[in-house]
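Shown below is the structure under consideration.
Left out: one protein chain. Kept in place: all the others.
Our next item is chain A:
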Amino acid sequence: MDVEKKVEKTKEEMPVVEKITVGHVHLSGCTGCLVSFADNYEGLFKILDDYADLVYALTLADVRHIPEMDVALVEGSVCLQDKSSVEEIKEAREKAKVVVALGGCAAYGNITRFCRGGQWNQPQMESYVPIAELIDVDLYIPGCAPTPQQIRNVCIMAYLLLKGNDEQKELAGAYLKPLMDLAQRGDEACGCDLMYDVINQGLCMGCGSCAAACPVRAISMEYGKPNIDRDLCIKCGACYAQCPRSFFNFDVMNEFEGISELIKGVME
């Protein structure tokens, strides 16, 4: 594939200066999203060697304040009663070209939707909101945890979008579009999405993707349709995002073989 060759070439000629800068901003999250990023194993090193400099990540590096960056991977939701958290998310928006809500908490609130305060020693910390309640978010990576492969794909595509040639930019733009559309769609998620936006819309065809995607096995397929145990659901947004009837972009999907090869190629 041409794109693959071009990526290789760009990388060979300009190994360091052409990297994008990426930061990990940790709000009210569990660090599981960052662990998921690290679970790309040698793939993470490949990304850091060739495509991205990690300019900020309190867990991994000693940079104390949010710097300028191309991509901010924001993990966790925001506690409205925690002043520094509110400041941080605003600062992340100011300093980053692209803000990514990494994982269910940043995108949809996830388990922090259930917070209601009353615990020592900050009983007043009771209100948690997904980051899009406070800032504009460019792109969502839903899931609790988000998958290493999805984070990897977004990093590669962000690199191509910011540093690639026209053809690469076009591919990356097409790839990232549905994840950007998810960010536009809203910041509320639940197993109920399968009812509101798939079954109730006459779109469910009973494939079972939602049941596989659910991290807490809250979805079972009964007579071919999802049945949601809403008291088990943690509101991560994975089921709807994984459903092939939430978004299915034929322009990208029809190229699945070439794109898979491209990703494999740049990670080698």
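Assume a residue touches a chain if its C-beta (ideal position, glycine included) is under 8 Å from a C-beta of that chain, and two chains touch if they have at least 3 such contacts; residues count from 1.
The rule is simple: contacts and distances are computed from a predicted model.
Asks: Would you kindly match the missing chain to its UniProt protein name, picking from "Exosome complex component Rrp4", "Coenzyme F420 hydrogenase subunit beta", "Na+/H+ antiporter subunit G" or "NADH-quinone oxidoreductase"?
Replies: Answer from the record: the omitted chain is "Coenzyme F420 hydrogenase subunit beta".
Asks: From the list A:N165, A:Q184 or A:S260, pick the residue that touches the absent chain.
Replies: Only one listed residue reaches the unshown chain, and that is A:S260.
Asks: Provide the residue numbers of chain A that touch the chain removed from this figure.
Replies: Where chain A meets the chain not shown: residues 36, 141-143, 145-150, 153, 175, 178-179, 197, 201-209, 211-215, 221, 223-225, 236, 238-239, 241-242, 244-250, 252-254, 256-257, 259-260.
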